[in-house]
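Please read through the structure below; I'll follow up with questions.
Shown here: the complex without one of its protein chains, the others still in place.
What follows is subunit A.
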Amino acid sequence: MIPSEFEYIKAKSIDEAIVLLQEDDNAKLLAGGHSLIPALKLRLNRPTKLIDISRIPELKGISQEGNELVIGAMTTHYEIMTNDLVRKYLPILSQAAELIGDVQVRNAGTLGGSLAHADPAADWPASMLATEATIVVAGGGGKRSIKASDFFTGFYTTALEEGEIITQIRVPIPPAGTKTTYLKFMQPASRFAIVGCAVVAKVNGVFDDVKVAFTGVSDMAFRDTAVENALKGQKTDEASIMSAAAIAAESVNILSDHFADEGYRKHLAKVYLKRALVSLV
């Protein structure tokens, strides 16, 4: 459990971090480190340089800008879980944060770090997709915004370009009458998601504006548009919920491991969608 040798640099600003990153192809950003450090210790990853961005002030904190909550990329899971603005406008994020890892992980791990890592079983991607968040990144070529739905591109891969850093996550505050939830069936050892199901919807007698996203189920988190379409305009009753659950996770490749094979995992996705919808109505 000893990493190969690397240099550690604490970046003081976003600009400095970008320059450092561009200087060295083998440099890696340290953004909490709860995925990176274990990989280093197992020598699965051998960066020459670790650029610690977790102390850059501009990357931290949560604020409201117009109709959006703006979350600095280096905001910890714990800060999101306990933030008043989050609890008021986007309780799904607080709920998701609370289900991540344990106290130590929540106190050190960050939203930006988790998104950049894009673990297919991480909790954040589902709620990012369901809330239609935007991920703001900065790099040598300047700033750009990426929709969450465009951000996750595959197994541990994202739309981030070489030398880019996630700076902010901008999450639209849902209109009044919208309900949200994130439910998770945990892998018992790692406590990552075997199934994480995020739902954002209006539920005034009928389902409207429904967004459903899953994590843990496939090689990347995904929006289940078939389910969303099926629910649109349907009564918020058991029959609608059951028929929506029946078609959940049907259009993706399903992951399989010794905790949950394909059939069981797909079944759990349906059960968790059902439970999420029931909890909203």
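Throughout what follows, a residue touches a chain if its C-beta (ideal position, glycine included) is under 8 Å from a C-beta of that chain, and two chains touch if they have at least 3 such contacts; residues count from 1.
Here, contacts and distances are computed from a predicted model.
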Choices "Xanthine dehydrogenase, molybdenum binding subunit apoprotein", "ABC transporter permease", "Cytochrome bc1 complex Rieske iron-sulfur subunit" or "Formylmethanofuran--tetrahydromethanopterin formyltransferase" - which one is the UniProt name of the chain not shown: "Xanthine dehydrogenase, molybdenum binding subunit apoprotein"
Missing-chain contacts mapped onto subunit A: 1-2, 4-5, 42, 185, 188-190, 258-261, 263-264, 267-268, 271
